[in-house]
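Below: one structure in structure tokens.
Every protein chain but one is kept in place in this view of the complex.
For chain A:
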């Protein structure tokens, strides 16, 4: 069997690199992490003609090889390490025909590393509309490479690209720009010291602080007696290098690229006139946000109700068809409700990622960054914090990772610290069920659903709290850093269905399998703790009930009394009673106490826990909501979930840091336990105080 061809896909952000990747690999792709860091690693297998295969690695988008972020470091680290198993046999640089000049900068850098490099010019379908024509043959000659004209949107050029990948050995590995002209003497001495290394490679090692296996900057100094320059000198040289590369590119484009401006239709400026307008821009942005929340609440309620009742039915049904015993009860009271607690999230998570990827794919997200930068800066954040804060409404974990493109460390740290306040999707089921219980399903002014408004207020509260705490942190934190802010404003594009669909499926899957495992495990543990007890009271529950009530009870009443005595005397019941004094001032009973403790690992466990606790011993087919509504407060009387305790719970979940995965990711991104510990203590403290105040005032 012939060896797979290793292909690295490289390109600037917004060039449609991922679309090309999706076309090459189809659904044959997997998303993992690079070892030790949390940068997403996307790879897949591409079937080539004549029975050949290629392993395609979709590297993070980057503007150049002069890395300024973790994501960009990945690219250089791979390209400089010939021993890496993913080291490419051929690199494919994906570029956007309209931004060819800027895209070619990265191309020349990779080409200079001596790797066979194919240039894929994407979005070829826009050439006519923009009046662009290219002299491909001449361009291939000048760049010493092969070019594929691709349109990921129209699915053209992909087969040609595959042919070029097969024939990659025919591509010249000669560099196209001679970087050494920027400082001839310096590069001469470098060449003498390391005669066997590629000059450009050495230059990259010198200008970066990262280690590349055996080659690293300190080594260079020691082994050869070679003196590197001062940092500021190096920086000036890097600037010079960029200029030299652009001169080379301009020369080529002058010969090969023509643009007939009269043929161009300018959708961008028309849309930007409205979407980035100083007044209308903001109206539209908030309108879109409103639409998203309304949609998530309204549209996903149908599949969610269906899922809820399906799982209630499944639990009941499994009880009937399986022989009764411990095993059956584990399935019908432990595993099935636990699974239900995971599956019920799927509609909302899918909707949220749908909207986020639509906004990103269309190019609108950059406009939001532009509009919000000045406002966010007042709170010590950056316009780029808007994307993490909006993604935080899906999940804080990708949101914390999305802060990487914030150049300024202080702004980035503050964003990381406050992101967990935004209403993530794991809070949603808690909110939804509590809102359904304590807020009337009525309309306000005849249009707005009261429950929908409450949900929106909770989202605004989360957002407000993150901005407020950012403002405080900005005053307190004494970090000096040089700020700068550059963001590309890409062209507007119609989102590609395939990209959006793959993104939604990918994110939902990672939630279901990632968080799902924890939830399922906790559900089973809870069931065990609720089904066994250490005392005699637990074992003799039947006897106690019949002694107390005699023959006066119906079989159903008898069963319920037994179940409640058992639950109270089970391990979990005892734990719950233990923490009851702490949660009682907030309006909760010991069952809610258990749910809060078990949801420390992940908020979404809350509903699953209550589902498990309330279904232990319950015989009827009922949804979780019905069971919760039937609970009464043992001390105050009346329903346990009333307005006061409901609001108190909502506030508790709005503020509390109940997510171990987020703490872990913050530790990894800030490289210190100090920041996650601060988050945990402060957020949970605020949550307790807010919940306490709400219940005491409202009760």
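Keep in mind that, in the parts below, a contact is a pair of C-beta atoms (placed from the backbone, for glycine too) under 8 Å apart; a residue touches a chain by one contact, two chains touch by 3 or more; residues count from 1.
Criterion: contacts and distances are computed from a predicted model.
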Identity of the absent chain, which is to be given by its UniProt protein name, from "Energy-coupling factor transporter ATPase", "Glutathione-dependent formaldehyde dehydrogenase", "Cytochrome c oxidase subunit 1" or "Ferrous iron transport protein A": "Ferrous iron transport protein A"
Among A:3, A:82, A:374 or A:480, residue touching the chain not depicted: A:374
Identified contact with the non-displayed chain, of A:81, A:99, A:197 or A:328: A:99
Residue touching the undisplayed chain, where the options are A:87, A:194 or A:246: A:246
Residue touching the undisplayed chain, where the options are A:136, A:314 or A:487: A:487
Hidden partner chain, residues of chain A it touches: 63-64, 66, 68, 98-99, 101-102, 105, 232, 235-236, 238-239, 242-243, 246, 268-269, 272-273, 276, 278, 366, 369-371, 373-374, 383, 407, 482-491
